[in-house]
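The complex appears here minus one protein chain, its other protein chains still in place.
So, chain A:
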Amino acid sequence: MTRSAVHPTPASPTPPGGHLLDVRDLHIEFRTGEGVAKVINGVSYHLDPGETLAVLGESGSGKSVTAQAIMGILDTPPAVIRSGQILYQGRDLLAQPEEQRRQVRGREIAMIFQDALSALNPVFGVGWQIGETLRQREGMSRADARRRAIELMDLVKIPGAAGRIGDYPHQFSGGMRQRVMIAMALAMNPKVLIADEPTTALDVTVQAQIMDLLADLRRDLDMAMILITHDLGVVAGVADRIAVMYAGRIVEHADVRSLYRTPAHPYTKGLLESIPRLDVRGQALSTIKGLPPNLMRIPSGCPFHPRCPYAQQVCVDVVPHDLVLGDGRTSACHFAQEVRDDSAR
């Protein structure tokens, strides 16, 4: 993961006046028997061709739900999309009928999931599952789909791909299984790849291999990538920009370098300080006190205030707006400037 964060500007054009993918003020809630959980509360982020956006946050912060809303694979009910837009190449996906959205899945935007063992169907061979997309969506013949499946498995560097095409998911190691999943997502050359915690279920060494593979593939196939993770270490080498999520909102948004150097939101700052460092000896690991909020009863004002060392009365009363800090950076904190200045010190 020593790859440079700067990638060559790709050739594919940004649609006039907009981003490749643009999520605008998305609100999603889950209606369950116990009440209404406000899972996404005004998320906005965008993705340009060829770039990698990392969406960072604890479990329950809404990063996966946003991704599933983009894919259109949220279970509704219990999920309800209250408001917002998801523009892909300028067209609002949320306004499209299901059949049109289905056409986008896999072909335009593809997704890979966290646990490949459960995300792959246990009773079908991996070649069959990779080829299924091609047979069903592109009308490919069985033999062609099989040939292409082998190519894709070669592409994701599965050794002896041709010999393993008939194997079942459980016969692969965790890392190889995740590669199968990636091959499946790449089958129709999508323009956007959403990777939802692609390395969480893997060993550390395998994690690095998969991240490298994803970065290589993103560059070689000229895709844009949304990398969802809770692991700051995973992000650094691969992402161009980072959006940090907390309680269903983007609390900080910045390019990787600035965010790591001078976090401008207390939550980001807390996250960075909780990474164990090899160069500082004998220091207690700092943590963010408290627990993530219950989404059925999100705290008033800034949802992070009960856990925030900077919290004042204003944080309890007023929901902070995104404060623009220049260079495309934003921070949803009343004291963003102070936090950044503290970080710079």
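Simple rule for what comes next: a residue touches a chain if its C-beta (ideal position, glycine included) is under 8 Å from a C-beta of that chain, and two chains touch if they have at least 3 such contacts; residues count from 1.
Just so it is clear, contacts and distances are computed from a predicted model.
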{"item": "Protein that the absent chain corresponds to, by UniProt name, given \"Energy-coupling factor transporter transmembrane protein EcfT\", \"NADH-quinone oxidoreductase subunit H\", \"Oligopeptide transport system permease protein\" or \"Alpha-E domain-containing protein\"", "value": "\"Oligopeptide transport system permease protein\""}
{"item": "Option from A:Arg91, A:Arg137, A:His230 or A:Arg257 whose C-beta touches the chain left out", "value": "A:Arg137"}
{"item": "Touch with the omitted chain, as defined above, among A:Leu26, A:Val39, A:Ala54 or A:Met71", "value": "A:Met71"}
{"item": "Chain not shown: contacting residue from A:Val23, A:Ala110, A:Ile226 or A:Val339", "value": "A:Ala110"}
{"item": "Those residues of chain A which, in the complete complex, touch the missing chain", "value": "68, 71, 73, 102-107, 110-111, 113, 115, 118-124, 132-133, 136-137, 168, 170, 181, 184-185, 187"}
